[in-house]
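And then chain A:
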Amino acid sequence: MTDHPHEHGTDEVPHTHPDPGVDPHTPLSGGPRALRIGIGGPVGSGKTALVAALCRSLGDELRLAVVTNDIYTTEDADFLLRNGVLPAERIRAVETGCCPHTAIRDDISANLDAVEDLEDALGPLDLVLVESGGDNLTATFSKGLIDRQIFVVDVAGGDKVPRKGGPGVTAADLLVINKTDLAPLVGADLTVMDRDARARRGDLPTAFLSLVEDRAATPVADWIRALVKDRAATPA
Partner candidate 1 sequence: MRAAARIVAEADRSGVTRLAVLRGESPLLLRRTGPRDTTSATVHLVGGAAGPLRGDDLLLEIEVGPGAHLEIRSVAATLLLPGRPAPPSLLTVRATVAGSLRWLPEPAIAAAGCDHHASTAVEVADGGSLLWRDDLVCGRHDEPSGSVRSDVTIRYAGRTLYRHRLTVGPDAPGWSGAAVLGNARATGSAVLAGPGLPVPHLPAEGAAVMALAGPGVLATATGADIREVQAALDPFCAAMPAPV
Partner candidate 2 sequence: MSLATLLVLADGRLPAGGHAHSGGFEAAVSAGRVRDLAGLDGFLRGRLHTSGVVAAAFTAAACAAGLEAGSPQPPDPRALLHPTDLHAGSPQPTAPRPIDPRPTAPRPADPWDVFRRRIAELDDGMDARTPSPALRRASRAQGRALLRAGRAMWPVPAAGREPHHPVALGVVAAAAGLDPLAAATAAAHGTVTGPASAAVRLLGLDPYTVQGLIAALAPECDRIAAASAGTANDPVDELPADGAPLLDIGAEHHASWEVRLFAS
């Protein structure tokens, strides 16, 4: 793993993990199992594209696997396969019985089994990304399933999305505002989104992202790198 790079970023694009002083979650402990990061957000916000970008950025430096919860069993996994970012054996799809939020929040058993099966099949892993099925602004991951969660919204959903709040926007460990390249086309004001996100989220970080301009999803990848590094330094 590389050291945490500090050369990139602007003021509105945080590149460090959250300050432990304001982190509402228990500290990450080290240990044999992988760091689990949930990636949620509304339909079409770019979750799968972000996962693909993270696989491209991190796949060579971290032992990683993906669990996908799309309501359609194979579509998300196929997207990752088609894009050649991860071999098939590193991807598991979980069926959610028309209830994507149930599978990541209320009854996480199928996802836990998928994570365990990946670790059993592949040996020790550094990172498992758990991608939720597209849902709405109220979906969040259970802490029984993941260690940290990223919530992805996009500017095309309207610049009022951060102001609306909801548990995903307010409590996610990292809020990603995606498709910033589209902002001028859809009339979304990024400064409004940034201001509203800060108002909703306090000190929790928000990252602005355009996968068209940054195929490596650098701010998000860096945020994950820092978590993995911190966790490796923490005794189990």
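The rule is simple: a residue touches a chain if its C-beta (ideal position, glycine included) is under 8 Å from a C-beta of that chain, and two chains touch if they have at least 3 such contacts; residues count from 1.
Candidates were picked such that all candidates are chains of the complex that A comes from, given by their letters.
All values reported here derive from a predicted model rather than from experimental measurement.
Participant: Can you pick out the candidate among 1 or 2 that touches chain A in this complex?
Facilitator: My answer, from the options 1 or 2, is 2.
Participant: For a test of understanding, state which residues of chain A touch candidate 2 in their complex under the given definition.
Facilitator: Those in contact with candidate 2 are residues 71-75, 94-99, 102-103, 106-110, 112-113.
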